[in-house]
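Only one protein chain is missing from this complex, and each of the others stays in its spot.
We call the chains A and B, going by the order they appear; numbering starts again at 1 in every chain.
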Amino acid sequence: MSTTNDIYILAAKQISVQPPLTDEWLDDPLRYAAPYARAIDPDYRQHFAPNVARRLGKILKRALLTSRQVAAATGVTNPDAIITGTGLGCIENTEIFLNALVREGEELLTPTYFMQSTHNTISSLIAIDAGCRGYNSTYVHKGASFECALADAFAQLESRRIQTALVGAHDEMTPGYFTLLTRTGYLGRAAAGFSGEVALSMMLAAARRENALCRLRGVEMTYRPDSNALRQALLRLLQRAQCTLNDVDAVMTGVSGQQVNDQLYASVCTALFPRKPLLRYKHLFGEAYTASGLGVYAAAVCLSRQRIPAHLFAEHRRGEQRGVGHILFYSHAEGKNHSFILLSPCGK
Amino acid sequence: MEELILQLKQEIIRVLNLEDVTPAGIADSAPLFGEGLGLDSIDALELIVLMEKRYGIKLKDPAQGREIFTSIRVMAEYIHANRTK
Partner (left out) sequence: MAKEIFVTGYGIASALGAGKEATLSALRERRTGIAPMRYLKTAHAEFPVGEVKMSNGEMMRALRIPEAAVATRTSLMGTIAVREALEHARIRGQSGLRVALISGVTVGGMDKTELYYLDFLENDTKNAYIAAHDCGACTEMIADYFGIFSAVQTISTACSSAANAIMRGAMLLSSGRADVAVAGGCECITKFHLNGFNTLMILDRKPCRPFDAHRAGLNLGEGAAYLVLEAEDTLRGRGAEPLCRLSGAANTCDAYHQTASSPNGEGAYLSMAKALEDARLTPKDVGYINAHGTGTENNDLSEGRAIQRVFGDSVPPVSSTKPFTGHTTSAAGGVEAVIALLALQHSFIPVNLNFEQPMPELAFTPAVTERPPVPLRHVLSNSFGFGGNDTSLIFSTL
């Protein structure tokens, strides 16, 4: 097993509650107070022919456009793998079919919403659009869906089974499903924080290219660990990347304003990295099963620009930081799946 | 018949979400599949349900649909002859 790797995030594009397809949130973030916000959609008519777009729900349009744009930005138009993480998949189409089934019965249902209700419609659509016949997979595991996708891509790039991978994080949040997740306490009832939407496409490669955003040094996941197992997972990540915790400049977590969620982050951060500056991203992008995709993207942008704006720091006292070394990304999904992702600047 | 043709065009535009198409833009005798409107096999299935929902015509076999959905005019003539509502 090789312990060194050379894996890069070449480019990333997002559509979320922040201005779409730009990094404007870095200096000029939009703020949300409401418990529920939808993504800001660009005018898709400028990007898709009507016959392409007519069957596509929001999540599919967003996924297709962000993936086309990273392909164009990197010149990787036929990646070796397309791997998507999505917590709920095409929930809008699923709801339409389900509503018709439950309310109108089983006699006059139509196929379009069903055929685009499966979670892997996203990866398939991107592959069909670009003519990619390579590896195509979709992870659907609650708040760890994106991490699963990234871990799969990383392992295949590391072993050089593939050279390039398009990795996505995609979740839409309909008013109907927002109501449902408010009932379970996942969304909405928090004192602070809000529900957002996610469309994030990033291109990874097993070789450095000009204008790459950062290096992806490792992904490590563990399920329902005790404190020792969690520490072991972090150590495995650092060891494989040939780093120590001293190399880490800042730790980014998924604190959202939701009490139970944030308390767990606080206790893990105190135990594992007590003196590290802590970064956040859900104050910008909101909560969603694959919000962590936007977190990793935000960290990648900071590494590429070599600065961390003041609003990303969890402690409000700090000003903007110039020069950024390694960023450790830590996420937990309702306390069950825990993930560590290590990023570093291209040169390091 | 002309009224039925117009109504049918409007229904098809709605059901198949043909955003940028107007009834006037669909020629009565132009092919619906392949060239012309460029519909595909999934649209054919949608049209089968439309036939049942709107006109009470039940088609059991997608192959039967293919013969009827050749153009708006052929479709309208079939509906005219077979509708139950």
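By our rule, a residue touches a chain if its C-beta (ideal position, glycine included) is under 8 Å from a C-beta of that chain, and two chains touch if they have at least 3 such contacts.
All values reported here derive from a predicted model rather than from experimental measurement.
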Touch criterion as defined above, residue of A:V17, A:L65, A:I82 or A:L200 at the omitted chain: A:I82
Residue in contact with the excluded chain [from A:A229, A:V260 or A:A310]: A:A229
Selected residue (touches chain absent from view) among A:P19, A:G134 or A:G325: A:G134
Candidates A:Q14, A:T74, A:S145 or A:S344 - the one touching the absent chain: A:S145
Residue ranges of chain A at the interface with the undisplayed chain: 1, 82, 87-89, 97-99, 101-102, 105-107, 109-111, 114-121, 123-125, 127-128, 130-142, 144-145, 148, 151-152, 155-156, 158-159, 161, 176, 179-181, 183-184, 186, 220-225, 229, 333, 336-337
Absent chain, residues of chain B that touch it: 41-42, 45, 48-49, 61-62
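We adopt the following convention: only the chains that are shown with their structure count from here on.
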Inter-chain centre distance, chain A versus chain B - centres from mean C-alpha coordinates, in Å: 42
Interface residues, chain A side, partner chain B - complex: 50-51, 53-55, 108-112, 115
Contacting residues of chain B [partner chain A, same complex]: 15-21, 38, 42, 45-46, 49, 52-53
